[in-house]
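A protein chain is absent from this complex, but the other protein chains hold their places.
Entry: chain A
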């Protein structure tokens, strides 16, 4: 890659504030052709991190949001009818393997069990993708990398990653960033000043203390950024907090009222 191209790339790099050495781990794993598993709560920056790393390494990124009807055929590809003839159409996983890019399966536990059939041969040292329907067997190029993520916070006895699948990945654990880091993220992404960002982060810290007691899941960095964006575009601060931080967390009137009282300790008039 020549210098101007690299500079252009850096300018388009999606913003990501490293928390620890996750960038190094990811890059090393990629160089060693190892698959990566990312776990962490909703909205802590997993998807952004993958986008950032893909751009940094100059790799095409194929993101698949998994759902409970996602089958192996959706990942690998299928035949389509075109003008009285049939044509094979690659799925996102096959395209990633062919092009040597990153295939990112978001919330992988949601996907149907048969997807593991295609994932397993790709995640060990064989690195192959057999395509049953075309009789092909693709050998993944060095650039290819499989990244999956899931949220271990949901206590769901029927939806967990099987240990045999989990064992095949290098794993990174994500959590909400430290206040100083999160402040920088909110300030940069939300476009608000330092003071307001600090207040929002303090407020988030207060609300996060309630996780497991009054709330199932606490306010995410993403919601903080949403709230900051609403404020930056001129919305009243309390209204922005209500719509972006309080209402998304609960439906119970008492919890909402108490959360607004917490908001007022930062932004009350």
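Here, a contact is a pair of C-beta atoms (placed from the backbone, for glycine too) under 8 Å apart; a residue touches a chain by one contact, two chains touch by 3 or more; residues count from 1.
Simple rule for what comes next: contacts and distances are computed from a predicted model.
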The complex's invisible chain, by UniProt name, from "LivH_4 protein", "VWFA domain-containing protein", "Monosaccharide ABC transporter ATP-binding protein (CUT2 family)" or "Cytochrome b": "VWFA domain-containing protein"
Contact partner of the left-out chain, one of A:80, A:117, A:171 or A:236: A:80
For chain A, residues in touch with the removed chain: 78-81, 85-86, 88, 133-135, 152, 154-158, 160, 199, 202, 206-207, 209-210, 213-214, 254-255, 257-259, 261-269
